[in-house]
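One chain of protein is taken out of this complex; the other chains stay put.
Labels run A, B and C following the written order; every chain starts at residue 1.
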Amino acid sequence: MIKQLAYYPGCSSLGTSREYDMSTRAVCELLGLDLKEIPDWSCCGSSPAHSFDHSLSAALSARNLALVETMGLDMVATPCPSCLSNLKTSSHRMQRETFRDKVNLLLDKPYMGSVKSMSVLQALIEQVGTDTIAAMVAQPLTGLKLAPFYGCIMNRPSEIMEFDDPENPTSMDRILTALGAEVVPFPLKVECCGASYGVPFKDIVAKLSGKLLSCALDAGAEAVVVACPMCQMNLDLRQKQLAKPAGVNFEIPVVYFTQLMGFAMGLPESRLGFDKLCVSPALLLSRTLAAAS
Amino acid sequence: MRIGVFVCHCGSNIEGTVDTAAVARAALGFPEVALATDAMYTCSEPGQDAIVQAIREKGLSGIVVASCSPRMHENTFRRAVERAGLNRYMFEMANIREHVSWIGKDREANTNKATELVRMAVEKLRRNTPLFSNKFDVTKRVLVIGGGVAGIQAALDCAEGGKEVVLVERESSIGGKMAKLDKTFPTVDCSSCILGPKMVDVAQHPNIKLLACTELKSVGGYVGNFQVELRKKATYVDWTKCTGCGQCMEKCPSKKSEDRFNERIGVTTAINIPFPQAIPKKAVIDPASCRHFLKGKCGVCAKVCPTGAIDYEMKEEVLTEQVGAIIAATGYDVFDISKIGEYGAGRYPDVITSLQYERLLSASGPTGGHIKRPSDGAEPKTIVFVQCVGSRDKSLGRPYCSGFCCMYTAKQAILTRDHIPDSQVFVFYMDIRAPGKLYDEFTRRAMEEYGARYIRGRVAMVYPQGSKYIVRGADTLLGTNVEIEADLVVLAAGAEAAAGAPALAEKLRISYDPYGFFVESHPKLRPVETNTAGVYLAGSCQGPKDIPSSVAQGSAAAAKVLALFSKDKLESDPQISRVDIKRCVGCGKCILTCPYGAIKKIDFRGEPKAEVVATVCQGCGICTSTCPQGAAQLAHFTDDQILAEVNALCRF
Amino acid sequence: MTSINYSNRFDANFVRMVEEASEQRLSQCYQCGKCTAGCPCTFAYDYPVNQIMRLVQSGQKDTVLNCKAIWLCATCESCTARCPNNIDVARVIDVLRHMARREDRVAISEVKKFWDSFLKSVQTNGRLFETGVLAGYIAKTGRIFTDLDLGPRIAPKGKLSFRPHKVKGQAEIARIFERFNKGVIS
Partner (left out) sequence: MSVLTGKELRIVGFLCNWCSYGGADTAGVGRFVQPTDLRIIRVPCSGRIDPLFIVKALLNGADGVLVSGCHPRDCHYSQGNFYARRRLEVLKHFLPVLGIDPARFEYTWVSASEAQRWQKVVSSFTERIHKLGPASRLENTALPDGLEKRFAAIASGELPSDGKAATRLEELKDRIHEFLPDLDIVIGWQRGFDALHNTPLFMRSAEDLEKLVWGPLNIHNTATYLPSLRGKKVGVVVKGCDSRSVVELLQEKLVDRENIVVFGMPCSGIVDLSKIDRALRERGTGIGRVQAAECGEKGVTIKAGGQEYRFAMEEVAADKCFHCEYPNAVLADHLIGNASPSSSNGKISRQLAAFDAMSLQERMAYWRSQMDRCIRCHACRNACPLCVCKDHCIAQSRDPHWISQEDTITEKLMFQVVHAVHTAGRCTECGECERACPMDIPILAMKRQMNRAIRELFEYKAGTDPEAVPPLLAFQAEEKNIHEGVL
């Protein structure tokens, strides 16, 4: 049965996280999740907006939620936790009438409050389920040791995000296990990587992200699996920047969980964008193929 | 009727926001009021004397006192009017303190409201009638529920007072939490050395009937005459034959039973005596791990038992006891630390509770008194204690202070340094709460003499790194966050109401607070009584308590029981229902709805009628609001009396 | 360190404004420090989070609005998620940023410039134009070496687009900003 969800790709899907967007669409198509991209979606404003003003931030999110209502859908999925956090926080606050009225004054078309937002990860867990995912695996990731990294805002605060455990989330672990990989215990699953401070304060990101990569290596991981464009950028793209202060040459691939899903389900690499990663996972992946054959 | 109205100032408590003189003046205008006056402290000796004198001199036949809540002083004043020769029910109270002067500062509105409440009381009083108690017999036996230190103390005191005691304990041995402790603060004496002899006294006392592995099933009856049903669980060992020799434990091939006595650190045999000093010292089979029950074959224990006590066919039994009073001493549970995800308990084996740590310290514990990490058995060198875990935490629904964690953490810090002199001990705390005799001195010793390093701040997270655990906390006095590489993390888990406490409260018909602790009759003046006559509280079931307080409450509850049993007859509360036989049509609606079965059908000149059994009726009045004929009327809360109150409020 | 005279240096109005805007009751904070303990950025702050909460509680408006820490907070929500008193600490920090910005006392201008550049991009394009934001930020701050080393790593991956993706409803988004700036809702 095909389930329809509105899809909000988020701005980074057009740039730094193209491969996340590509692989998400490919995997969902395969699993029968019909993602309908919100026509003419716009930016949620991310941190700069909520740090500027809460009504403005809510208005930028609510415009997109109102578009979902126009589509006649009541659920929207987004791959990006930062977008998700904004969408969810805005709807949560807009449950209060006074705030909703205020925000709607900024909009051309008011948002009525009927849309439930969720991450692509949540949609895959709740609308598809790990049993179906396991059944679709064509080439299991046997022997791959993976550290799932959820990032800080995917599940926090739990009153708003309402998905998985805020301190020890396991949804991605369960998916990776279903793909046949070995999930290493990774205690810093929900630590902050430094987020958007990569631009103004490289040293902060270096310290935080460096710690995460060290921890992943200590745990015996061969790759870090992420669900957030910002985390991916900090851990992969900046890996060279992090190496110097940490005194380690990490060289550890940082891949999106959707990419691994697509790979395990036998989707062509052209739809998964592994080539867009800085630290290539090619060697690792070829090892699983060899093990399988 | 000649009514006297006394309006109390309660010092400035009432007079501060109510013009009591004006209230008294207004009261003079109410029907049948012959005297109205204000007084400084009506409940004081001169205040009560003034009432007595007024009744005698002015020939008053009813009294209204406008002062505090009737839940506070109704009995005080009832006794006063009785001293003056009136029936104690010819008295009403208007609550102008808790319901008026203390909840608002508008003097005009308060004065007006107080006047109305007095009018209501006068109108009610005008319809009061003298009521008289009946006398009934008392069963002078007491049921003590829970064999922790509070229950043990209560049982021993009652038994010493010459009364028969039935002591029921859910586990297979009495001793409770205290039996699990290694040492006790602030004296650091050995817990089992001071508790052990008391447990033996319980076993040997001729007046105590000890029922272990037993729970309360139901309670019927009323003060002086409770009928109690007890459920004795199947132990699969005939305790009349078991000598506690322990040969069965030595030979038992299944060692997978969860070791509840050792707080689930490790496992134990399927047939088990929890600890060497257990009372009663009898074996119990855990069918969840016994091979006989799981696979249908084994029978090793039956073969080795020298007395042939093993009985795999044993069934649960229900016992009945008659008692006159009940003491609930069911204790507390330790907060489930795995609920705090950021501390990783449950995922990380070396993050444990203080009570588990206590078992590691105890010579009778799983490690023989050597501190070893649960994960690898290594001796930890850096130990971090975290206080207020599951206490003072609104986000977990536990906003209260558990009271004793500061003290036992200091004790454990001291014991740790005693056991492992080259260890480092860190304690994260928010505030040190040590307001007992020698308590604060004790925590200071932990810091000053034993070098425990106290850090003021909470811990945000614990995570493993190599074989160590990184404890990331704050030092708010330094204004920074700190990290400690620890070998073992001990969480001072707070106390919470015992699982099943609300269900027990419902059986006993007593109240419990939002956290599940039982509610006492008055927080200061009736700390061990409940609102159900004949049911008393002892120990932590009423709220977290340390050993001295639990013992004191056990004795206090016993004193209450002994005082109750000092009378041969009890007086019944006359505020019960009566059925007017003329009005009764015998439809039995009251019989159907009475929660106590206190109304029976009788034959009156060939017609069915209802009749209230005076000793069983508890005075709820459900029958009164059920009977369309108005035949059943609850004395002191009759339809007419309540209607008079409604009219007093609405029609003026 | 300066000593504080609480009799005349307690800005009750400021406390009330923060409470109203954040919908949090600051008196609920009992200074356990769990926020500070879990904050990943404490090492970079001039005041740890618990002290920021204390400063707000104590009505020390100038100190708190002039501090750097509020601009270094990454809104990772660990303080909010773990507060034993259920205080949304991250939201309080957000509100302090709003107030500091309105009073023009941003202690770390780089952050503000980066964010302004981001919002400007959203306002003009409807969506974020990553390359444009970076360029705008460099132009404003003069920090030309910012992430220059990254260029060669992403450029060949086709991740840097050099033209913004305009949204059809771009005017609609611009109107949101317009109404906001006109103070339609103030």
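In this text, a residue touches a chain if its C-beta (ideal position, glycine included) is under 8 Å from a C-beta of that chain, and two chains touch if they have at least 3 such contacts.
As the structure is a computational prediction, the values presented were derived from the model and not from experiment.
K.L.:
Among the chains present in the display, which ones are touched by the chain that isn't there?
P.N.:
Result: the unshown chain touches B.
K.L.:
In the full complex, which of B:A109, B:A363, B:A499 or B:V613 touches the chain missing from this view?
P.N.:
B:A109
K.L.:
Which residue from B:G4, B:P70, B:G324 or B:G341 sits in contact with the chain not drawn here?
P.N.:
Answering carefully, the residue with contact to the hidden chain is B:P70.
K.L.:
Kindly state which of the options B:E32, B:E250, B:E441 or B:E506 is in contact with the chain not pictured.
P.N.:
B:E506
K.L.:
Can you say which of B:T532, B:Q553 or B:S572 touches the chain missing from this structure?
P.N.:
For the chain that is not drawn, the touching residue is B:T532.
K.L.:
Name, in rising order, the residues on chain B that touch the hidden chain in the full complex.
P.N.:
26, 69-72, 95, 97-100, 102-106, 108-110, 112-113, 115-117, 120, 502, 505-506, 509, 511-514, 519, 531-532, 575, 582-583, 585-589, 592-593, 595-596, 606-608, 618-622, 624-626, 628-631, 633-634, 637-640, 642-647, 649-652
In the analysis below, only the chains that are shown with their structure count from here on.
K.L.:
Where the centres are mean C-alpha positions, what is the separation of chain A from chain C, in Å?
P.N.:
23
K.L.:
Taking each chain's centre as the mean position of its Cα atoms, how many Å separate chain A from chain B?
P.N.:
So the centroids are 50 Å from each other.
K.L.:
Averaging over Cα atoms per chain, report the distance between chain B and chain C in Å.
P.N.:
About 50 Å separates the centre of chain B from that of chain C.
K.L.:
Taking each residue of chain A in turn, which ones touch at least two of the other chains?
P.N.:
Residues 166-167 of chain A touch two or more partner chains.
K.L.:
Quick one: which residues in chain C touch 2 or more of the other chains?
P.N.:
43, 78
K.L.:
Provide the residue numbers of chain A that touch chain C in the complex, in ascending order.
P.N.:
Within the complex, chain A contacts chain C at residues 11-12, 14-16, 18, 40-43, 45-56, 59-60, 63, 85, 102-103, 105-108, 152-153, 156-158, 166-167, 190-192, 194-204, 207-208, 237-238, 240-241, 275-276, 278.
K.L.:
Which part of chain C faces chain B closely enough to touch in the complex?
P.N.:
Its residues touching chain B are 28, 30-39, 42-43, 47-48, 50-51, 78, 82-86.
K.L.:
Touching chain A in the complex: which residues of chain B?
P.N.:
Spelled out, the residues of chain B in touch with chain A are 340-342, 344, 347, 461, 463-466.
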